[in-house]
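Entry: chain A
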Amino acid sequence: DTADKRIALSNNYAGNSWRQAMLNSWGKNADQAVKDGVVAAGDAFTTAENQATEQAAQIQNLILQGYDAIVINAASPTALNGAVKEACDAGIVVVSFDGVVTEPCAWRIAVNFKKMGEIQVDYLSGRLPDGGDLLEIRGLAGVFVDDEIHSGIEAGVANHDKFKIAGSVHGEWTQTVAQKAVAGILPSMPEIVAVVTQGGDGYGAAQAFAAAGRPTPIIIMGNRHDELTWWKEQKDANGYETMSVSIAPGVSTLAFWVAQQILDGQDVPKDLIVPFLQIDQADLEDGLANTEPGGVSNVEYSLDDAKAYLESVN
Partner candidate 1 sequence: MNGLRFFASARFWRGALPALSLTFVLVGVFWLQPRAMSYFGLNLLFNLAVPIALATIAQMFVIAVNDLDLSIGSFVSLVACIGATWLRDTPLLGIAALLGCVAVYAALGALIYIRQLPSIVVTLGMSFVWSGCAVLLLPTPGGSAPDWIRTLVSYKPSYVPMPLLAAVALGLVVHFGLMRTSWGVLMRGVGGNEKAITRAGWSVLKLKMVMYALTAVFGILAGLTLVGLATSADANIALRYTLLSIAGVILGGGEFVGGRISPVGAVLGAMTLTLTASFLSFLRISPDWQIGAQGAVLIIVLALRAIVNRLEARR
Partner candidate 2 sequence: MTTETASPLISLGGIQKVFGAVQALSGVDLQIHAGECLGLVGHNGAGKSTLMNILAGTLEASEGSLTIAGTGLGKGYLVQDAGRLGVRCVFQELSLCPNLTVAENTRIIHPVLKGFGWRKRAGLLIMKQLDQVFPGHGVSASDVIGDLSISKRQMVEIARAFTVTDTDIRLVILDEPTSSLDSRVADQLLNYVNQVTGQGVSVILISHLLGEILQVSDRIAVMKDGRVVACRNAADFDRVSLVEAMGSTVVAGAAPRRGEENSATIGEERIHMRPSGQPDDQSIRAQAGEVVGFAGLAGQGQTEALLSVFEGHGVLPSGARGAGCCFIAGDRQVDGVLPLWSIRKNIGISSLGRMRSGMLIQSERELELAEAWKERIGIRAPDVEAPILSLSGGNQQKVLFARALGSAAEIVLMDDPMRGVDVGTKNEVYTIIRQEASQGRTFLWYTTEMEELDYCDRVYVFRDGIVSETLTGSDITEENVLQASFKQVSGAA
């Protein structure tokens, strides 16, 4: 029974639509859980800047406030370890997701980022039997997610050696930055057959190609509404085909329930993998319909979904 247990979310960044959707899912779900009397509290805390040091301080404050569980979307997989360890030592359950932490005492709900990279090249190799030059849009240098997805893409290219990465820029998961970086490198690029991405940057890349007056390659899309809409427009206009890989922001609700289950005394393995969200050509219309305009396509978990999921991994 967890009716008197309090769960906190420590979030390091709120500055993009994915994070907004993530907080939104958390909020709806936690409010409902409190109302239903499943837990006593499910408060969300966000730091002002995307900085590990600030988040570490925040976690320490949550410890002081006596929460029973802290769910973390971490700014860094390692830099919070000190604070996480302190939380564990204080008897608090720590569950990390999306941005996971390496501290062994915490649970991890990880996305297989590496797979997310690999699968893009796998898809392309099906579409483009002759291979060709790829442009890679990376995230933020020195950040775990960026490195993971990138290594997946590299592995994919190694598997399919007809592809070559002709150029690579850092889009920092920000559309405007991605657009600028791609625009700057395009003049020097040979013909690009496809763009491999990390999410949140596909639309910016499409705009950069259009602005440069170059033919639009296959751009792997993320889960933002603008990306899906653009894809749909192209599809309707000229039968454009691509795919979308992303993480559903609703994974925060899964993390919530995992924390609740652990508090409830359930035996949960430390390392959990969630599937990433994939939208194929055929599902595009459905995917778009499920995404609110301007938002992010999403999957949320209820307590039962979460139980079923834990069942399946055990």
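Candidate selection criterion: all candidates are chains of the complex that A comes from, given by their letters.
Here is the rule we go by: a residue touches a chain if its C-beta (ideal position, glycine included) is under 8 Å from a C-beta of that chain, and two chains touch if they have at least 3 such contacts; residues count from 1.
It should be emphasised that the depicted structure is a prediction, and the values quoted were computed from it without experimental measurement.
Here chain A is displayed by itself, and among the listed chains 1 or 2 from the same complex, it touches 1.
If you check the complex, the residues on chain A that touch candidate 1 are 11, 14, 23, 27, 43-49, 51-54, 56-58, 60-66, 76-83, 85-86, 102-103, 140-144, 147-148.
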